[in-house]
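Questions regarding the structure given below will be posed in turn.
The complex appears here minus one protein chain, its other protein chains still in place.
Take a look at chain A:
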C-alpha cells in the first residue's frame, strides 16, 4: 500500500529467471517475502517498480493490465490451507467454479471436473457430496483439483503440506511431483522445509527480508550452512547428520546427500571403506 501509513517495502529488487519445466523452491523464514513474491506470479499483487514476464504476459509497474484473466488461467495458485476456500454445495460445483468463470459451458466444465479427479486421486462418488463433509486430506485434494481443472502451465504452491501429518505430507508431495511430470508443469513451491527444497527442486531461491539472497541448484545452496543459519534457515537433516559424521570421523562426504536413502548409502560406503 504505497503512500499510506501502512507502506512497507516487502520486496526489494528481485531478479529471477525461471525456465519452463523447472521445479523451483522458494525458501525463507516467516516474513522473508516468499509468499509475497509468489503472489506476483499471477498478478494478485503488482510490482510498484520493475516488471514480470510470464510466457507472453507482461506485468509492469504503473500500467493497467487487461488480460489478467488469461494470466490466471495460465498460472494456478494453491494457497496455504486451500481447503478454507471451498464454498459450494457440492464437490462438483466447487471444482467447476474456475472453468465456468473462464467461460466454459456447464457440460464442458463438468466434463473437465470428471477428467481431473483421477489426477488428484479422488473418487467419482464424492462429486455430489458437500465438500464440508470430507476429511481434511480429501478437502485439500478438492481444492487443488479446483486449480488444476483450468490446466495451468505454472503451478504456484504456498506451503501446500502445512498442518498435514507425515503420511499426508508425503502423499501430497508425491502428488505434486507426479503432476509436475504428467502435466509438464513449471512448479513453484514456497516452503520452509529444507528437506522438500533439497529433495524436489532443480532451483532453490533463498529469500531474506524481502531480498533474494541466493539462488542455485540445491547442492550449491546447501554448501553454505553458516549463511543459511544466519537468516534463520538450515541445511536438510540428512546433510546435518552427514556434517556431524564428517567432523567425528575426520572425513569428507559428498555435499548432495538429500534423501535418507542417499545418506544410508554414504554411511555404508564409509563403514566399508573403514573396515578394509
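In this section, a residue touches a chain if its C-beta (ideal position, glycine included) is under 8 Å from a C-beta of that chain, and two chains touch if they have at least 3 such contacts; residues count from 1.
Simple rule for what comes next: contacts and distances are computed from a predicted model.
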item: Chain not displayed: protein name in its UniProt record ("Xanthine dehydrogenase family protein molybdopterin-binding subunit", "Transport permease protein", "Energy-coupling factor transporter ATPase" or "Sugar phosphate isomerase"); value: "Energy-coupling factor transporter ATPase"
item: Candidate in contact with the missing chain, chosen from A:192, A:209 or A:255; value: A:192
item: Of A:13, A:128 or A:234, the residue in touch with the unshown chain; value: A:234
item: Missing-chain contacts mapped onto chain A; value: 29-31, 135-137, 162-168, 192, 232-234, 237, 240-241, 244-245, 248-249, 260-261, 263-264, 267-268, 271, 274-275
